[in-house]
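Removed: one protein chain of the complex. Kept in place: all other protein chains.
We call the chains A and B, going by the order they appear; numbering starts again at 1 in every chain.
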Amino acid sequence: MIRKKLRVAAPAAMLALALGLSACGAGNEDSSSDDGAAPSGDSVSGTLNGAGSSAQEAAVGAWKAKFQTANSDATVNYDPVGSGGGREQFIAGGVQFAGSDAYLTDEELTGAKEKCESDIVEVPTYVSPIAVVYNLDGVDDLNLSAETIAGIFAGKIATWDDAAIKADNPDAELPSTKITPVHRSDDSGTTQNFTDYLSKAASSVWTDEAAQTWPIKGGEAAEGTSGVIAAVGGGDGTVGYADESQAGELGKANVKVGEDFVAPTPEAAAKVLDTAKAVEGRDATDIAVDIDRTTEAAGVYPIVLASYQIACQTYSDADTAALVKAWLTYVTSTDGQSAAADAAGSAPLSGDFATKVQAAVETIKAA
Amino acid sequence: MTTLTNPPGPAKTPGPVDVHQELYGARLPSWGPRAVLGGAVVVAAALYVLAGVNVMLAALIVFAISLLLPVWSVVVEGRRKATDRLVTVLVTSSFVLAMFPLFSILYTVITKGTKVLGVDFFTFSMRNVVGEGGGIYHALAGTLLITGAATVISVPIGMFTAIYLVEYADGNRLSRWIRFLVDVMTGIPSIVAGLFAYALFVLFFGEGVRMGIGGSVALSVLMIPVVVRSTEEMLKLVPNELREASYALGVPKWRTVSKVVLPTALAGIVTGITLAIARVIGETAPLLIIAGATDSVNFNLFDGRMASLPVFAYTSVRNPGVPPEFSIDRAWGAALTLLLIVMLLNLIARLVSYYFSPKGER
Partner (left out) sequence: MASTLDPRRKRSTIVRPGDRIFSGLSTSAGILILIVLAGVAAFLTIEGIPGIFASPDDVKSGQSFLPYVWPLVYGTLIAATIALIISVPIAIGVALFISHYSPRKLGQVLGYLIDLLAAVPSVVYGLWGIGFLAPNMAPIYQWLEDNLGFIPFFAGPASATGRTIMTASIVLAVMILPIMTAICREIFLQTPRLHEEAALALGATRWEMARMAIFPYARSGIVSAAMLGLGRALGETLAVAMVLSVSAGTVTANLISSTNPSTIAANIALSFGEASGKTVNVLIASGLVLFVITFLVNFAARAIVDRRKEFSGAN
């Protein structure tokens, strides 16, 4: 008897559970927009889907939160599948915008234009300094020139009391600890930008080209920014490269620019965009830039990651166009940039460059 | 009154020692094993406290000293008994060895995960949350729905396949192929399962498709072989006498299978299914590809992105934002929640086997 009853009761209970679950929304989500303040006339609605760079994810999280608060009927989703995946999906028409740590290649650009049936809008939205992080007992302040950094990561400088490091830090007391350089094991825009810096600023020492994959053998490898931070934090005499905002307790080296040593701060990173060169042969709305790694301008930090958001200029659907435009307008606005700076430690766009970016976003329209 | 423990010790067989000796041969005193183990632990603990050897070395010392037991036994009891003692030591040590990572992992997850647990954590989503606060409601709902759907897909397919293999196939060519290919299927990397599901859904729904059900399909690819394998093994272990007895009573084959064979193997099958669910509920890579990521609650398996606990935990750890603590704490909370779900599932599985298994000798 009991068994019979249970046999009926179990599925029934599961069904009830499932129904109960589907009946209620999350405690912090309002299904209707009864926030008190009625949405103003120009608020947008709908679902906007993006995919791409995982470096941008924390910033996108902040933008989403603010954007969805202002437009309570809009939902923005962002899959942090990686820049390559984001560009692929954007070109295939799978997502309405992509986040990418590198600007579109010429080939990709053609594909994207075909899919959009219009020009594209490609704007840097997230600029973040990449710090050379280290963990060395008793050393809190470290200056490094580009050649020294390249020597360390190429394995040519093996101990911390090497003459090259001493030359950069005449006042510091350096131990004879072995150096363990840590690099990213996954392909990443961070590695691309870091190796780009090494190959341009220290071309005599670093002979490999810029690449998403760490180009040389040897050394310690770790997955993701968090992995590098953990590996550097886990050993003594370790050194790695990672998003400045995630460095936490680790020491951050000052990098030689011109005659000075510049600390990796968002402010110093933001300045690098002013010296960056626009990529030739691109439309006005395609603000792809090559960062000048060898700059000697005062107070500029050259090891930065500039991550883009890519969208079509025209969308066949008016709602989508409005949504994308509103999103990118917010993202590139002063508000949006400072929200990202708070939540992800990025360098806010400013000045003429920001105006140029905002003008490009302004051109998004319905077909 | 069947017990599998050692034959009764001397205390239970009163009488002259000679008779006992003659019947059982010389034996170690019943306190022997305990004394050796106790001694080993004391020595290791002393070294740990006084000489500061590390935990792993201390464990190794306990193990090494425990090996004295079979040595002692070989002197007193002879080789057969000594082998038995040796195996007992080895089996117990392997168990203790397995407990090390187990407790280490459970301890880590529980201590780090309990920090964020609270009503809000289970009832809030991450929509419009930056920094502190927020919850996993959206991911919890997504995980339950996606895994639930995967179970609904995989369990019938897996069980019927196992039934085919054991009851109907008679070792024919098809069955040998199926059995073989099911094994091959266990080796599909989870990320490939995700890519496959994505490619499949793109065929029907076009580029950029994101659906919870796609995640279920990807998980099913990973889950089916586990269900088939464990069910098959359990069905094979049902004694043929039971089937024959049933046929002899004129019961049709399908009723024999469903009323005699399946219930007999039920406990094992249910364990297998629970394991299969546990195997896939923590999968990250395929869900990131096909189910995507979102901050909002979505109950519709057939439309749009759906969050899930493993993806949530992975993305929270990987890109925590500033400061990272809040996000990483939430990730541990999500991992702990997964553990709790599986614990609950296990409990349900045990209840099911308890109530529905035929009452027999076990």
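Simple rule for what comes next: a contact is a pair of C-beta atoms (placed from the backbone, for glycine too) under 8 Å apart; a residue touches a chain by one contact, two chains touch by 3 or more.
Computed from a prediction, not measured in an experiment: that's the story for all the values here.
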| item | value |
| --- | --- |
| Selected residue (touches chain absent from view) among A:Gly46, A:Gly84, A:Pro175 or A:Gly248 | A:Gly84 |
| Residue touching the undisplayed chain, where the options are B:Trp31, B:Phe160 or B:Phe205 | B:Phe160 |
| Selected from B:Ala40, B:Ile281, B:Val297 or B:Val322 as touching the chain missing from the view | B:Ile281 |
| Contacting the left-out chain in the complete assembly, out of B:Ala26, B:Ala45, B:Val71 or B:Val87 | B:Val87 |
| Absent-chain contact - pick from B:Pro33, B:Pro225 or B:Pro324 | B:Pro225 |
| Footprint left on chain B by the chain that the document does not show | 2, 4, 6, 54, 56, 80-81, 83-84, 86-88, 90-95, 97-99, 101-102, 104-106, 108-109, 156-161, 163-165, 167-169, 174-175, 177-193, 195-196, 199-200, 221, 224-226, 228-230, 232-234, 236-237, 239-240, 252-255, 257-258, 267-268, 271-272, 274-275, 278-279, 281-285, 309-310, 313-314, 317, 331, 335, 338-339, 341-343, 346, 350, 361-362 |
| Residues belonging to chain A that touch the chain removed from view | 54, 81-85, 87-88, 101, 107-108, 178, 180, 185-189, 212-214, 217-224, 227, 230-231, 234-235, 237-238 |
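Here is the rule we go by: only the chains that are shown with their structure count from here on.
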| item | value |
| --- | --- |
| Chain B residues within the chain A interface of the complex | 120, 123-125, 127-131, 134-135, 137-138, 141, 144, 148, 206-210, 288-289, 292-297, 299, 304-305, 315, 317-322, 324, 352, 355-356 |
| Chain A residues touching chain B - in the complex, by the definition given at the top | 2-3, 6-7, 10, 18, 21-22, 25-29, 47, 49, 51, 54-55, 57-59, 61-62, 64-66, 68-69, 75, 77-81, 89, 92-95, 224-226, 245-246, 248, 339, 342-345 |
